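This is the structure, below, for whatever I ask next.
Now for chain A:
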Amino acid sequence: MNPILADIYSTVIPSALFVIAAYVLVWAVLLIYVIKVVRGLKKTEEQIAVLEEAVRASRPPQG
Partner candidate 1 sequence: MARLTRQMRQGGGPFAPSVSKPSAFQQYKTLLAKDLRQEFRTREMLTSMGIYALLVIIVYGAALALTANGLDIMRMGGGLLWVLIVFTSLLGLGRSFAHEKEQGCMEGIMLVPLDRSVIFLAKATANILFLLAVEIIAVPLFYFFFMSGEPVAPTFPAIVAPLLLGTVGMAGIGTMLSTITMNTRAKDVMLAVLFIPLIYPLLYACVTATTVAITGTEFWIDFFVMPLVLACGYDVVMLLVCWVLYDFVVSA
Partner candidate 2 sequence: MSKGKARVPEAGQWPDRLAIPALAAGTVLTSAAFLLAFLYAAPVNGAALDAPELVGGVMVTHQQLISQKIFYFHMPVAIVSFAALAFAAYYGIRYLSTREARFDTCSRVAMEISLLFVVFTMVTGDLWTRFEWGVWWTWEPRLTTYLILMLIVIAYFVMRNAVDDPERRAVFASVISIIALVDVPICFMITRLIPSSVHPVITREGGMAPDMALTVVVALVGMMLVAFGLYRLRFREARLEERVQALKEQLDG
């Protein structure tokens, strides 16, 4: 390759690592956050099920 062309693109390969790392890290953090929220939702839903059981058990049988 023409040495000047090589010089023009000389920073691309070394910087590609950082660029990719930046985007990957951002998506990773986002994914972790969304997973955390969804797990919290699931846990709360389980707790609601338990509470519904407790309400049904504590209410005296009708009739």
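FYI, a contact is a pair of C-beta atoms (placed from the backbone, for glycine too) under 8 Å apart; a residue touches a chain by one contact, two chains touch by 3 or more; residues count from 1.
Regarding selection, all candidates are chains of the complex that A comes from, given by their letters.
Remember, predicted model here, so these are calculated numbers, not experimental data.
**Student:** Which option touches chain A in the complex, given 1 or 2? Just the number is fine.
**Tutor:** 2
**Student:** Quick check on the complex: what are the chain A residues that touch candidate 2?
**Tutor:** Against candidate 2, chain A makes touches at 2, 4-5, 7-12, 14-16, 18-19, 21-23, 25-26, 29-30, 33-34, 37, 40-41, 44-45, 47-48, 51, 54-55, 58.
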